[in-house]
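One protein chain omitted, others in place.
As written, the chain order gives the labels A, B and C, with residue 1 at the start of each chain.
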Amino acid sequence: MIIIMDHHASDDSIEAVLTRLDMAGFQIHLSQGVERTIIGAIGDKTRLGGLGLEAMPGVEKVIPILQPYKLASRTFHEEGTIIKVGDQEIGGDTIHVMAGPCAVENREQVMETAEIVKKAGATILRGGAFKPRTSPYSFQGMEEEGLKLLAEAREATGLLVVTEVMDVRAVPMVAEYADIIQIGARNMQNFFLLRELAKVDKPVLLKRGPAATVEDWLMAAEYIMSGGNYNVILCERGIRSFENYTRNTLDLTAVPVVKYLSHLPVIVDPSHAIGKWRFVPAMSKAAIAAGADGLLIEIHPNPQEALCDGPQSLTPANFCSMMTELKQIAAAVGRRMD
Amino acid sequence: MIIIMDHHASDDSIEAVLTRLDMAGFQIHLSQGVERTIIGAIGDKTRLGGLGLEAMPGVEKVIPILQPYKLASRTFHEEGTIIKVGDQEIGGDTIHVMAGPCAVENREQVMETAEIVKKAGATILRGGAFKPRTSPYSFQGMEEEGLKLLAEAREATGLLVVTEVMDVRAVPMVAEYADIIQIGARNMQNFFLLRELAKVDKPVLLKRGPAATVEDWLMAAEYIMSGGNYNVILCERGIRSFENYTRNTLDLTAVPVVKYLSHLPVIVDPSHAIGKWRFVPAMSKAAIAAGADGLLIEIHPNPQEALCDGPQSLTPANFCSMMTELKQIAAAVGRRMD
Amino acid sequence: MIIIMDHHASDDSIEAVLTRLDMAGFQIHLSQGVERTIIGAIGDKTRLGGLGLEAMPGVEKVIPILQPYKLASRTFHEEGTIIKVGDQEIGGDTIHVMAGPCAVENREQVMETAEIVKKAGATILRGGAFKPRTSPYSFQGMEEEGLKLLAEAREATGLLVVTEVMDVRAVPMVAEYADIIQIGARNMQNFFLLRELAKVDKPVLLKRGPAATVEDWLMAAEYIMSGGNYNVILCERGIRSFENYTRNTLDLTAVPVVKYLSHLPVIVDPSHAIGKWRFVPAMSKAAIAAGADGLLIEIHPNPQEALCDGPQSLTPANFCSMMTELKQIAAAVGRRMD
Partner (left out) sequence: MIIIMDHHASDDSIEAVLTRLDMAGFQIHLSQGVERTIIGAIGDKTRLGGLGLEAMPGVEKVIPILQPYKLASRTFHEEGTIIKVGDQEIGGDTIHVMAGPCAVENREQVMETAEIVKKAGATILRGGAFKPRTSPYSFQGMEEEGLKLLAEAREATGLLVVTEVMDVRAVPMVAEYADIIQIGARNMQNFFLLRELAKVDKPVLLKRGPAATVEDWLMAAEYIMSGGNYNVILCERGIRSFENYTRNTLDLTAVPVVKYLSHLPVIVDPSHAIGKWRFVPAMSKAAIAAGADGLLIEIHPNPQEALCDGPQSLTPANFCSMMTELKQIAAAVGRRMD
């Protein structure tokens, strides 16, 4: 860490910082320039929280040097992580498409969608059983009934199931039915939920929060990993920017960035990021080209009847034609979809 | 609501939209311009979620006209809401300063801070008992022990207590000790938590999420209110923007905006928004001048020893001198601090 | 356009708005709901600027319905525009890579880079002759000397030349040497410059401003087109968001969005958007997969000696290997690079 002292920092202030660093066991390098005194401190970053350096007199800025995450970092885990779920591997050569409706609405809708998803070559079925949405007046989900329908669709098709949990109290129930448990964007920093999922023996799909930097996102993964669950799949789903033609701004550059900083698999959810089905195929192709390990796609047998997120759901026909195109992109970047 | 049809929308598409609106009980106004057909629909907006209009062929855009929130809106509640807590009124003539440390650390720190807060003229003591932070390696809070210390400080000083709850399972415990329960910025859209707080007989301090628009924020208030708890205090604490000299960007204009759109009291937390104590007094004064009903301020008897958020905490001396200045601003805008 | 009246708008206020719209030749549709009166007005949007409706008493909001741009809109020009420059066509089947150094530094650097660019299969040479940068203390460019070197490189290789103009007074000089004239992101709304370029008989490469919405950007294109120059190539180069691991946030979704809203060709500049060469190849592939008509790439024979933007410049070797990969992506989306 680097501590930059104020232009006017007194010798006493500098001395006080040095003493504190020394007592905390840091190795110190002092540079006294004409305009500023700069202190380099080498040691255990995790102890920094309690040092309070930034609040000491004469301290202008404290610049951390090392990444604050360890378990999620590629620095200490050079090989990319491959997560095994059922007979599938996420993070390997094969690109996985997870598709399905925003919300589980009824048996017919789920079974019909699962068939379409399977036939088009996707491997994982997505669907929400809990849907507490922005408005308290909107449809709020089928809850356990929905989870059962997803499990039934798995039986029928062989697809794996990914579904979201939002309430710490529902974690055991969701873990019983799901193959992969999703943490939604709004809960990326719901630390009590992260802690519960750290104890579960199922992979976690961790969506990036709309105001989360890549570092915040990797720290959330670190929460889960430091609690004992190493199977974290990251999911980019758009950040909030001033551009509002699309619902969020899909930060696709986060894919190669996260691949560089971390060994965890990364997938992309263009449906939620964009909010308009029309642009989903183009950005799905772009995601694969950028190096994503998979996609999370909303489809609905009849988008205009969807109880939630119809405008961003692909029709079965659009989904099938997109899958065909995706296979060509996957091949062009040396990956497979099978 | 206004439905704008695509330039190329067929007559059949237009007809299908009209039929659906008609069946849903909307009154319809059709305008066929040279470039676009536009449909106005008047009726019950809460039913809109299930209409799926945006996913229908030929529909370019659906523009809602009415605010999606009702209970939080000033349209149906013209008088500003005054919330009574203990012997205090929030939202009335008196400006309330809620001050205290980021985290409750030990008995001495809490009691000492409470004395300072009381003496300087603030009315409410703040302090966090649960601190699951961005890093899993940082101090995580004293939990129930911390709540007890806050209650003890209340006994000793007569100050009211505001503290945060993050875990749905902890709501009853926090409600037992706190006078006002805070929902943190990261939980603004944790709908299961909002629902629990809707059932509690204590006022809720609802912080704005860092990626939340004013409308999102008022919808979160609506969640709590629609569940039966009308005592919601809004708290602006900065939004995430590209400017990173400060931790977040304090959106002070949200104060008069929310006062115009809603009848709920609004307070401002400059400490978290800015992240640097140096700028807290200036922005506290600005908040009062902009019409805020109160402030949430971090102070610490010894910021450089703070286990959390030291850099944004005022010293007791700075806090006292700020309070003196605030009283002058309050008087200049016809408010009181006593 | 839709005019939404305030909840409390008086009959007189409504009448005044109706009168004004009527006098301006608009056709009117009035909807009086329980909560709001809504006025639909159909007519010539370009006259709206002078109506001042939003400032009239009782008016809550004016919602424009039609796009404010005409010449740039696909609504009135369904075929995609193909721009001919020399023997190349931009916007057709062939994807064009425009590559070169940030700044023209000397004869050797330009000639060497041009050879590399040509050999790797790119068709257009980029290079800046005017470089007034964020800091007044940085290298400011070779000016006309630089333009001459670019022209010399064109002679030697057959590549076309794209270069930026920033000063209205330099437009004739730049137009003399360049095949395509670039407007930089910082000048996207420098309307005097846009007007000058509207009069020039050279295609304009219009970069998106870092705070510009897609609509702002298309309005800037409209400025140039309404002045008589229809040959505008749009260039996405990142918008400013809170994420600062990368220099800007590449808004790749803008590619399919602009293709949908406009008939103009769109290219992508990942080098400036990202600011780190390491991520440029992945995002170049993604850009082609998303439907871009070309790329603007910074390369330098020796990035670490570059006088500007070294960190985002590819080495010749990296550029060549990227070009090979791009050809495969181009083929996968049915395009060509030759």
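The criterion applied here is as follows: a contact is a pair of C-beta atoms (placed from the backbone, for glycine too) under 8 Å apart; a residue touches a chain by one contact, two chains touch by 3 or more.
Just so it is clear, the structure is predicted and the values come from calculations on it, not from any experiment.
Engineer: Can you work out which residue in B:Lys84, B:Lys119, B:Lys199 or B:Arg278 touches the chain that's missing from view?
Structural biologist: Considering the complete complex, B:Arg278 is the one touching the chain left out.
Engineer: In the whole complex, not just what's shown, which of C:Leu21, C:Leu66 or C:Met166 touches the removed chain?
Structural biologist: Spelled out, the listed residue whose C-beta touches the missing chain is C:Met166.
Engineer: In the complete assembly, which of B:Thr246, B:Asn302 or B:Asn318 touches the absent chain?
Structural biologist: Missing-chain contact among the listed residues: B:Thr246.
Engineer: Any idea which of C:Gly33, C:Gly121 or C:Pro311 touches the chain not displayed?
Structural biologist: Only one listed residue reaches the unshown chain, and that is C:Pro311.
Engineer: Touching the left-out chain: which of C:Asp12, C:Glu54 or C:Asp93?
Structural biologist: Counting the whole complex, the residue in contact with the absent chain is C:Glu54.
Engineer: For review purposes, identify every residue of chain A that touches the missing chain, sorted by number.
Structural biologist: 2, 4, 7, 27, 29, 31, 33, 35-36, 38, 40, 42, 63, 65-66, 75, 240-242, 244
Engineer: Name, in rising order, the residues on chain B that touch the hidden chain in the full complex.
Structural biologist: Those residues of chain B that touch the unshown chain are 211, 213-215, 239, 241-246, 249-257, 260, 273-274, 278-279, 282-283, 285-291, 325, 328-329, 331-333.
Engineer: I need the residue numbers on chain C that touch the omitted chain, in ascending order.
Structural biologist: Touch with the absent chain occurs at residues 46, 49-50, 52-56, 68, 132-139, 166-169, 186-187, 189-192, 195, 209-211, 216, 219, 222-223, 226-227, 239-240, 277, 303-308, 310-311, 313.
By our rule, only the chains that are shown with their structure count from here on.
Engineer: Going by C-alpha centres, which chain is most central here?
Structural biologist: If one averages C-alpha positions chain by chain, the most central is A.
Engineer: For chain C, which other chain has the most distant CA centre?
Structural biologist: Looking at centroid distances, B is the chain farthest away.
Engineer: So what's the Cα centroid distance for chain A and chain B, whole Å?
Structural biologist: Going by mean C-alpha positions, chain A sits 26 Å from chain B.
Engineer: Counting only Cα atoms for the centres, state how far chain B is from chain C in Å.
Structural biologist: So the centre of chain B lies 38 Å away from the centre of chain C.
Engineer: Can you list every residue of chain A that touches 2 or more other chains, as numbers and ranges?
Structural biologist: Residues 211, 239 of chain A touch two or more partner chains.
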